[in-house]
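My questions all concern the structure below.
Only one protein chain is missing from this complex, and each of the others stays in its spot.
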Amino acid sequence: MSEMPAITYNFAYLDEQTKRMIRRAILKAIAVPGYQVPFASREMPMPYGWGTGGVQVTAAILGTDDVLKVIDQGSDDTTNAVAIRSFFQATAGVATTTRTQDATVIQTRHRIPEAALSDRQVLVYQVPIPEPLRFLEPRESETRRLHGLADYGLMHVKLYEDISRHGHIATTYAYPVSVAGRYVMDPSPIPKFDNPKMNESAALQLFGAGREQRIYAIPPHTRVVSLDFEDHPFEVQRFAKPCALCGARGVYLDEVILDDRGGRMFVCSDTDFCETRRADGHVGELGVAVPSALAGKDAA
Amino acid sequence: MNSLAPLPRAVADAAPEVLGVSGLGKSFVLHLRGGMELPVVSGAAFSVRAGTCVALGGPSGAGKSSILKMVFGNYRIDRGHILIRDGDETVDMATASPRRILRLRRERIGYVSQFLRVIPRLSTLDVVSEPLRLDGVPAPEALRRAQDLLARLNLPERLWDLPPATFSGGEQQRVNIARGFIAPRALLLLDEPTASLDARNSAAVIDLINARKAEGTAMLGIFHDEAVRAAVADAVVDVTRFGDAA
Partner (left out) sequence: MNPASGQDAPLLVAQGLTRLYGTRIGCADVELEVYPGEILAVVGESGSGKSTLLSLLSTELAPSSGRISYRGTDGVMRDLAAFTEAERRLLLRTQWGFVRQNPEQGLRMAVSAGGNVGERLMAVGRRHYGDIRSEATDWLGRVEIAADRIDDDPRSFSGGMRQRLQIARNLVTRPRLVFMDEPTGGLDVSVQARLLDLIRSLVSDLGAAVIIVTHDLAVARLLSHRIMVMRHGSVIEHGLTDQVLDDPAHPYTQLLVASVLAA
């Protein structure tokens, strides 16, 4: 019996044939903005729901000189983000960062970074359910036909139901958008607060759904409009107070419970954004200034 | 034509012929009884001019009702012609398309049957005013005229807003007459309009018929009551002759 060879992975785990297949799907998705392109999703060494779709898209576009950032709920430090980051460190050996501005590829779950993205960046979304029409029409054959015919009255039925039940559009995340005036798309479970960031973004935005085997895309500088009614226009969440740590306004805040007596504070959900501001000397009401040397530390 | 009461000559000659029946023949083929053929009418011929009333006479079973129904288009016509004047046109009911017949019914022919057949929930006023509203008369005006007519026919006012389905035979018949008479029609077909009415209400119907005649309406009717027939008919056509000719 011969000696067991050392286990080595192909660059970024997936074999080159699979990557080519995924790239073809990505190219098609870019060519037809908002359209869900089927692809042959592979088994990944992580369970569905952990971002297998986003991971495959990232694996297919990653080059050796890319710098990768992975966030989950705006944070680089959650289990999911750490696991995916180390997965690519191990299989591709690429540089990683937590600094939004330094990254060339950003894989995300549930958020879009607060800082505006540039034309040298790609944002990869992890998508659990890519079909925005599924809520009202469970048949895949029918939803595909509705997309094909741009027959989107159903989406407004969903919003109508929201208003009739709650007095306003209560959908706060995975808020449907119309892409380039044609396809209606589920932006993945990001807060609707982030929807305006998709519009005319300089960065390429790719969406991967592993379990459902769909890839879709928003090319750079594409019009993305959140669906609404004339008398109930789309609005983003507003926060009464600025970030308690960095004092930022107009950003998405997370609630943090401080004690068991009802004490709480609201802080930036985008941790890198918050740290960068604090490094620049911004201080919120409960915050302390961070020495700039500590800000933007490499999470690796 | 077998005239009972002599027509005023001026009317009879000058008035246009609204209905002309010639060589009319009809039999029922009963397929459920081995194709048995039941002749009803054969060779019927008569005409009705504007402003006159012609009564169909003869014993029951002689085909009076069948002739009335053929004129209305309710029964098919096997042989012959039923010509009905429609403005400048003349329509033959024997060959007219269903849609043409429907248009004639809408615009030219009124039919007062013995029995009321209406949609269950409509109020009496709605039932009566409907033909006028379909003619394009505004609803308030149509309702007012329906009220006038029901009052003239002595139908108690408390019944006007109720659906007629639960009324007595005499009440239903008056609703039916009001519905048939409310809109101006060139030709009115009357199937025993006073069958269920007492003397007072029969008199009201006679007045109504004569008033319509004076306005120029042509009428073809079946009247079993001799007195009513004498009061309204300008001529009686004996239907028995047509049955015999088969």
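Just so it is clear, A and B label the chains in written order, and each chain counts residues from 1 on its own.
The definition used in the following text is that a contact is a pair of C-beta atoms (placed from the backbone, for glycine too) under 8 Å apart; a residue touches a chain by one contact, two chains touch by 3 or more.
It should be emphasised that the depicted structure is a prediction, and the values quoted were computed from it without experimental measurement.
The chain not shown here is touched by just one of A:Asp102, A:Glu161 or A:Asp254, and that residue is A:Glu161. In the complete assembly, the contact with the undisplayed chain comes from B:Arg121, out of B:Arg121, B:Arg158 or B:Arg200. Only one residue from B:Arg49, B:Lys69 or B:Lys213 touches the chain missing from this view: B:Lys69.
The omitted chain makes contact with chain A at the following residues, 136, 145, 149-154, 156-157, 160-161, 163-165, 228-232. One chain is missing from the display, and on chain B it is touched by residues 28-32, 69, 73-76, 98-99, 101-102, 119-122.
The rule is simple: only the chains that are shown with their structure count from here on.
The mean-CA centres of chain A and chain B are about 79 angstrom from one another, to the nearest whole unit.
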